[in-house]
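Report on one structure; see the data block that follows.
The complex appears here without one of its protein chains, the remainder shown in place.
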Amino acid sequence: MTKEELKSYLEKTFPGMTQEENIDFPVLWVEKDQIFEVAKKLKEDEATKFDFLFDETAIDWQTHFEMVYHMTSTTYRHDLEIKVKLEDRDDAELPSVEPLWKAAEMYENEIYDLFGIRFSGHPHLRRIFMTNEWKGYPLRKDYQDDDVISL
Amino acid sequence: METKDIKHDEFVINVGPQHPSTHGVLRLELWLDGEDIIDSKPHLGYIHRGIEKMSEALGYKQFIYLTSRMDYLSAHISNQACSLAIEKGLQIEAPARAQVIRVLMAELTRLASHQLWWGALGLDLGAVSPFFYAFREREMILEIFEETCGSRLTMNYITPGGVVNDLHPDFVKKVKKLIEQLKGNLHEYYQLLTGNVILQARTRGVGKLTAEDAVSLGCTGPVARASGVKCDVRKLHPYDGYDKVEFEEVLNDKGDNFARYWLRIEEMKQSIYIIEQLIDNIPEGSYREKLKGVVKLPAGEYYQRVETARGELGVYIVSDGKKEPYRVRFRTPNFSNLNALRPMLKGAKIGDMVSMMATLDLIIPDIDR
């Protein structure tokens, strides 16, 4: 599907969801409770077949988090970016997409480790980079490390 | 910390963080039953330097230099990815000469990386000699890098707008000599390892990865291509004039260790082919677009994919219009390729673990970032 076709498809399939477009990908804004259903539909629909989650990350906008999913289809070669807004910064939680793409296991572990966003339905969420006792989540903008000596 | 029930005759060993076959500081927790591996769990973070966080404090021209330290065997290509992302934001394009130089450097990097991989694979499987044969040509490539870029490992040569310096006058001559020697010597690779009965017994049918698994686990690069997944970014989303050169995307559908081995050897031939096409056709002209001292990207987000020697590297820059990026994210190939290790290891032998890790070609600083 070309970008235009994909955009009209998304409009038809997910009415009411905001669409944007950036320089690389069409962007679809999804509510955090719907992310699993939307992702499942996008992955399993014959017309889209987004079977390859090539990136999943988060952005800390200081007031809220933004989850970013980049996906592509190995059949049709179209790309899509899905964004989820997480309002509650202290207790951010959203459904895991691990059952759909196994790659998400590690990505979500990393996001949990560095941003402190929890994923419900993830088989074993753990801190993969930092130690278990590490205080704070380093990639948050307000992260302060008391041990850092500023030069 | 979660604990797992250890059955009566299970045996837990830690492979790494200091272990000869992990090529770095990866720690694998293995549950063993005699020689058979029941389960495994990777523990990361031993070389986590927070490159993503550090990039948020540096300017656009500066943070590129950190990326040489991620996949240190594909330093040029990581720099290239960041430069392309920033160029995308500035809506400029590198001059034709710079683009050709970038592709040449990227392919030389790929050759050097695959040669190191080939030697280290032999070393992991117990054959020491291939290592030295691999380093013979790799040394020549590093010398070429040293002349033009000034260093051998973390080159920091490719920059937004082009490349830092013009090519060294001997560059073309030396690359031609390298290509000639490499073409003559590739049959030694066959004699030393590829054709060896023991190597074939150790790799064929071991470490199977199906195409569905490779896609689901997010594998890219030679690992996915050996399972028959087309994923070469150079073909799918050409950058820096890769659409103007001729080359084949090597594919194999076996998905085992030998397929990955064979595929990288074939990729070396394709890289040589690309270099051969370009080396006589480096256009004249400027090698760098002049940029302002402090680069500011318009607010927005920019994603750039490139093909490193290990797979797809994605650079995701979020800008809020200031002189530092707001968020930089590196989607590194090894982080996803590591996913493939766990399903492969189930039921394998300890000896297989070594050959699987060797053919996955993991670079730990690239996983940890």
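A and B are the chain letters, set down in written order, and residue numbers restart from 1 in every chain.
Simple rule for what comes next: contacts are C-beta pairs under 8 Å (C-beta built on N, C-alpha and C of every residue); 3 or more make two chains touch, one makes a residue touch a chain.
Throughout what follows, contacts and distances are computed from a predicted model.
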For the chain omitted from this view, which of "ABC-2 family transporter protein", "Beta-ketoacyl synthase chain length factor", "NADH-quinone oxidoreductase subunit H" or "Carbon-monoxide dehydrogenase small subunit" is its UniProt protein name? "NADH-quinone oxidoreductase subunit H"
Mind giving the shown chains that are in contact with the missing chain? B
Tell me which of B:R27, B:R102, B:R202 or B:R264 is the one touching the absent chain. B:R202
Residue of B:I64, B:M105 or B:M353 in touch with the missing chain, whole complex considered: B:M353
Chain B residues touching the chain left out here are 11, 13, 19-21, 35, 122-129, 131-133, 136, 192-193, 196, 198-199, 201-202, 349-354
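Following the convention adopted for this analysis, only the chains that are shown with their structure count from here on.
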Complex contacts: residues of chain A adjacent to chain B: 22-25, 51-55, 57, 59-60, 68, 70, 74, 77, 81, 101-103, 105-107, 110, 124, 126, 128-132, 138-139
Under the stated contact criterion, what part of chain B meets chain A in this complex? 1-2, 42-45, 48, 50, 52-53, 88-89, 213, 215-218, 220, 229-231, 236, 300-303, 312, 314, 316, 318, 326-327, 329, 331, 335-336, 338-339, 368
